[in-house]
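Excluded from the complex is one protein chain; the other protein chains are retained at their positions.
When the chains are written out, they are named A and B in that same order, and each has its own residue count from 1.
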Amino acid sequence: MPDLEKLRALAKETISRDDIKCLIGWRPGTYGYRTSPHFVRSPEDADQLIFSPLCSSNLATYLTLAEKRPVPRGAQPDTRKVAILVKGCDSRAVVQQVAEQGIKREAVYVIGCPCEGIIDLRKLEDKYPHTLERVEARWENGKISLDLPGGRAVFPREEIVAGKCLTCRYPNPVIADVTVGEDVEVRGSAGFEDINWLEVKNAQERWAFWRDKVNSCLRCYSCRNVCPMCYCEECILEKQNPAWIQRSVNISENTAFQLARAFHLAGRCIECGECERVCPVEIPLTHLNRKLVKEVSEQFAFTPGVDPEAKPLLVGYRPNDKEDFIL
Amino acid sequence: MSEKFEPNVVAFLCNWCSYAGADLAGTSRIEYPPNLHVIRVMCSGRVNPLFIVNALQQGADGVLVSGCHPGDCHYMEGNFLARRRFALMRELLNFVGVDESRFNMSWVSASEGAKWKDVVTGVVNNLREAGAFTEFPRKKIDW
Partner (left out) sequence: MSSKPKIGVYICHCGINIAKTVDVEELTRYAVKLPNVRVARDYSYMCSDPGQLMIREDIRKNGLNRVVVASCSPRMHELTFRKALVEAGLNPYYLEIANIREHCSWVHKDKQEATAKAKKLLQAAVAKVRFLEPLQEKEVDVEASALIIGGGIAGIQASLDIANAGFKVYLVEKTPSIGGRMSQLDKTFPTLDCSACILTPKMVDAASHPNITLLTYSQVESITGYVGNFQVKVRKKARYVDFSKCTGCGLCAEECRLADRVKSEFNMGIGNRSAIYLPFPQAVPAKYTVDPHSCLFLTRGKCGKSPKCVEACPAGAVDFEQKDEIVEFKTGTVIVATGFDVFDAARKPEYGYSDYDNVLTGLEMERLISSSGPTGGKLVLGKGDGEYVPKEIAFIKCVGSRDKSTGNEYCSRVCCMYTAKLAHLVKDKLPEANVRIYYMDVRAFGKGFEEFYDRVRREGVRYIRGNPSEIFKRNGKLVIMVEDTLTAKPLEDEVDMVVLAVGLEPRRDAREVIDLLRLSQSSDRFFLEAHPKLAPVDTATEGVYLAGCAQGPKDIPDTVAQAKGAASSALVLLSSGKVKVQAQISWVNEATCRGCGYCVEICPYTAIELVSVNKMGHEVNVARVNEALCKGCGACAAGCLSGSVQQKSFMDSQILPQIAALGGKS
């Protein structure tokens, strides 16, 4: 468990530096279990910073947004660094963004936060629905404890963390200019138990599973918007000339939308699980991502978001790539 | 079911090997089923994997992508790039429950008119077996 005093002191020191324009971290939300992104621009702002099992959002998504806002006429773009707090998974987003030139390494100051797992709010809400008072949470001896309105509750990690944390192999940031807290033990297995059950079903059963899920997609684009790797200036999921996917919400366009989104993340998805977390209709997007993670790893021995120098997966090939599916 | 189901296949062929191989099948008058329709691209590397999804949406029962054999690509690397992309797209389609027979890929060289026939026949026969694509076609196809 990181020491919040230390974190805030570090943030103060960081934001006071001349070469840093802003620090992105988390602060408590307005109610319940919620936390919010927090943009620290002055040392005082740093007092609200937190890092706890409730800090789910992947802040790396904000890094690529800066360039999308016009610089006011006559003004110079502020080219100072952005400091950012990252969990293990978030740090992989930073690495992958650097690898594919979405951001420049020297434009970010990465503050690593080793992470023992983030609470899946849905699991919590199942247990304690409609909690409005602010709740605090912390890691304690491999367990997670919560200060709930009705008193303290302690859960084994496995019971309450998000699915992505159970399979996480990078709880410690893979890139960091400075780290707060001690490295934690890697507990995620390298296997794919989370999707194996679905893979072993037959095609009809798999389609039946997905049809139901995909049918409910609202096409709100939240999954894409939140994804740290989806920072295209014009996304083909929305482009109308030519239209890859029509605007209408139905099983055909929804499926194409899901397949296109997942495929665009092949070899790029760093398994932060944000897409699934924000989906208002609880589509298990992680399954799609994980299937591709599995193929990418097994067929091409590739892991995105660990080496900022690595060439992206789909810009290259090996002459001996598997081709047993080719006639 | 009165008539036997005849699938509709959309195929993407590279200009230099597979399209030429299909031309050779023609010049050699090698007969094969008429269910497959070709879109010519310069290289299999041009084929965006999302074309497959799109073809299924737009009424194809199955899709074929065909290029030069590894090492023979007119542009050196296009078929290698394609192979990777389609290895993943294939797995993804399969995972959501699209029958494997609906997406095919082949290497057919300019001299393989006979192989072209075998590929087309095999793909069409498998799709006859699999039946019409009903999972997520568009209701109305507009071009």
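We adopt the following convention: contacts are C-beta pairs under 8 Å (C-beta built on N, C-alpha and C of every residue); 3 or more make two chains touch, one makes a residue touch a chain.
This structure is a prediction, so every number in the text was calculated from the model and none was measured.
Trainee: For the chain that does not appear here, which of the shown chains does it touch in the whole complex?
Mentor: Looking at the entire complex, the absent chain's contacts are A, B.
Trainee: Counting contacts across the full complex, list the positions on chain A that touch the omitted chain.
Mentor: Touching the missing chain: residues 67-72, 75, 77, 100-102, 231-236, 239, 241-244, 264, 311-312, 314-316, 319.
Trainee: May I ask you to list the residues on chain B that touch the chain which is not drawn?
Mentor: Residues 8, 10, 15, 19-20, 22-23, 25-27, 29-32, 34, 37-43, 45-49, 51, 54-55, 57-60, 74-78, 81-82, 85, 117, 141-143 of chain B touch the chain absent from view.
As a convention for this text, only the chains that are shown with their structure count from here on.
Trainee: Could you grab the centroid distance between chain A and chain B? Build each centroid from C-alpha atoms only and quote it in angstrom.
Mentor: Whole-Å distance between the two chain centres: 36.
Trainee: In the complex, go through chain A and note every residue touching chain B.
Mentor: Residues 198-199, 203-211, 236, 244, 246, 250-256, 258-260, 262-263, 266-267, 288, 291-292, 295-296, 299-300, 313-319, 321-323, 325-327.
Trainee: In their shared complex, at which residues does chain B touch chain A?
Mentor: 49-50, 53-54, 57, 70-71, 77, 80-81, 83-100, 104-107, 119, 122-123, 135-139
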